[in-house]
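All protein chains of the complex are present and in place, except for one that has been dropped.
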Amino acid sequence: MNYLAELVRLALFLPPQGSSLAREIDWLHFVVITCTLLGAFGIAASGGILCLRYRKRVDRDQTIRRRGVPAPLLWAELTVVLGLFGLFVAFWVVGYWQYVKIATPPADTYDVYVSGKQWMWKFAYPDGRHTTDTLYVPVNKPVRLILTSRDVIHSFFLPDFRVKHDVVPGRYTTLWFTAERPGTHRIFCAEYCGTWHSRMLGQVEVLSDVEFQRWLSEGEHERDFPLDPDMPLANAADSSLSTRGEQVAAAHGCLRCHTVDGSPYIGPTWAGLYQSRVPLEGAAPIDADVAYLTESMMDPLAKIRRGFAAVMPSYIGYLGPGDVGALVEYIKSLQHIAGGVRLAPAMPAGAASYVLPDTGPTPIAPPAGESGQPREQPKRTLPADARDQAPLPQPAPAATEQPQLQRPVPLQDGKQP
Amino acid sequence: MYEPSLGEQFDSWERQSDTLRFGMWLFLASELLLFSGFFVLYAGYRAEYGPDFVQALHSNTLAYGTANMYVLLTSSFTVALAVWEIRRGASRRAALWLGVSALLGVGFLGIKAAEYAVHIREGALPGPYYHFHEAATLGGNRFYTLYWVTTGAHAIHVTGGIAVLLWTALHALRGRYTPRDHARFENATLYWHFVDVMWIFIWPIFYLA
Partner (left out) sequence: MTLPAFKQPTAEAYDQAAEPMPSYLLAQTGFSSWLNTRDHKRIGVMFYVAVLVSLMLGGVFALLFRLELLTPSRTIMDAVTYNRLFTWHGIVMVWLFLIPSIPNIFGNFILPIQIGARDLAFPKLNLASFYVYLLGAAIVLTGLMLGGTDTGWTFYTPYSESTPTTLFPVVFGVFVLGISSIFTGLNFIATVHMLRAQGLHWNRLPLFVWSIYATSIILVLATPVLGLSVILVGIDHVFHLGLFDPNVGGDPVLFQHLFWFYSHPAVYIMILPAMGVISEIVPSFAHRSPASYNAIALSSLGIAFIGFLTWGHHMFVAGISTLDAGIFGILSMFVAIFSAVKVFTWTATLYQGEIVFSTPLLYFFGFLFLFIFGGMTGVAVATQSLDVHWHDTYFVVAHFHFVMVGGSVTSFLAAAHYWFPKMFGRMYSERVGLLSATAVFIGFVLTFLPQFLLGNAGMPRRYYSYPPEYQWLHVLATGGAFLLGGSVILALGNLLVSLRYGPPAGRNPWDSRSFEWLTESPPPAHNFEQPPQLDRGAYDYQLTDEEAYVRTFPR
């Protein structure tokens, strides 16, 4: 049975099945394709046979031409049609059931945040590290990917797991899979996103338990948060996370509402915020820890600080994991600022209360009376032969001369999937 | 003097008139689907932005919308008067009523222009140009962006309708329409009624609710 399934899989050019769900989906695939082939060949052949059987012959009586089809044939057609409809409904039932499975991750998943941007994938792991283009996951554990886009719609496609989901700016989408064995699996971008859509590739490295533990402690990852070329204020030489956080705050318009010197303004001041007790609207007070700070950026209306209006927009899709970390470090660095000590230029009185997030370069203090300018579009096209410029550590083995293609990593133990 | 003609594809005058009217309704069906797209966008963004969206709605000045409502309803009435006159054969009076309707249409556009000027001054502009203090939210931005594109499209249709009314009035003066054969006249007025009906939907969703 296994050999038959494998044979059919190869005949249909389906990729290796990286998960048990992939196997289930392939069974439905086999059935549907078989019906397709039977239907097409069967009916075309029937047509051909009828054409031969009833071709015009000179010896036949030409004047009697029948009018209708005998009733039994019509009943046969109706039966076949109803049967076919039943078959299609069966496809739908199984397909829908599997679809719900694909869409519903189990309870205990290893979550990785994925950020798609032209033209690369960035992964942020629970422990704070992140990688680009290569996703490291443990074997036999459900992995949930929480996806968003930095710019246009992409689509995260793992052929070996038969899963795919669009990656949309402005919202989070999820997808999950459980890898059955160690190996390398290709990631494609499957929604046209610009010039290098076809080079927005990556791979999933499924690691055995031992290897995964090794990776967690010392494996390939980026220790210094990579500099984002879309951030014009980023200074290549300065790698302090807190300084970077200040730049992020300026660039993303945070400082239009939040002061850093203790003075009251549209949003709560960041001075002395970290680890302080925060009174909430309609809930018990909590401590402003890292979780609270992060949640306030992603879902600001979940906890409204008492005395402040619910006007802060969500920064999902605008702040990557590195930026969030940097901001948290920056806010932490303001922990001991007391009121009256200024660290940044004051907000001019009557500054526009325009609170839309803005990822373009903005001055910290908008000139008084300025009317909204059209947001400058970040550059979207790169020179023909360049990928994103920052040379990022590539997973072993070394890339071929066509940098977008990654050869599958040979398994450590030499076994085939 | 105008010589009425029966298209060779038609067997009778009635058939020609009926077909012209039928065709007009088909055209209006397509126009209705066009505006439905705007309403779908409205529904989608209102569902997504809820309170902010509604707050921006309330910041919209009701008086302008209501004034325009009255103007268009009156113009529909005068257009109906024009049809009544043409059915009695009073072409010149019919043309006059069409002229009045066209004038009211221009009035609509004038009120709209004044309202747009206020919006521009207040900063309630679409998209990235938006800086309206009273509704400084994404929901407000969405509301006003939709407001501009929807009422803008409607205003374009009103302008077209005015042109059609004037054209028809001119032909009425030249005696083109008779009590027996005035399907094209009615079609023009039907278009104007459609434009009015669209406002009857646009007004509550952008000014009232």
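In this document, chain identifiers A and B correspond to the written order of the chains, with residue numbering beginning at 1 in each.
One rule holds for everything that comes next: a residue touches a chain if its C-beta (ideal position, glycine included) is under 8 Å from a C-beta of that chain, and two chains touch if they have at least 3 such contacts.
Fair warning: this is a prediction, and the values are worked out from it, not measured in the lab.
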item	value
Among shown chains, those touching the left-out chain	A, B
Absent-chain contact - pick from B:105, B:139 or B:161	B:139
Option touching the unshown chain, where A:23, A:197 or A:303 are the choices	A:197
Positions on subunit B where the hidden chain makes contact	5-11, 15, 18-19, 22-23, 26-27, 29-31, 33-34, 36-38, 40-41, 44-45, 48-49, 126-128, 138-139, 141-142, 145-146, 148-149
Residues belonging to subunit A that touch the chain removed from view	12-15, 25, 28-29, 32-33, 35-36, 39-41, 43-44, 46-48, 50-51, 54-56, 60, 62-69, 73-74, 77, 80-81, 84-85, 88-89, 91-92, 94-103, 151-153, 155, 157, 159-160, 162-166, 168-171, 173, 186, 188-199, 317, 356-359, 374-375, 377, 380-381, 384, 402, 404-405
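Note that in this section only the chains that are shown with their structure count from here on.
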item	value
Whole-Å separation of chain centres (CA-atom averages), subunit A against subunit B	44
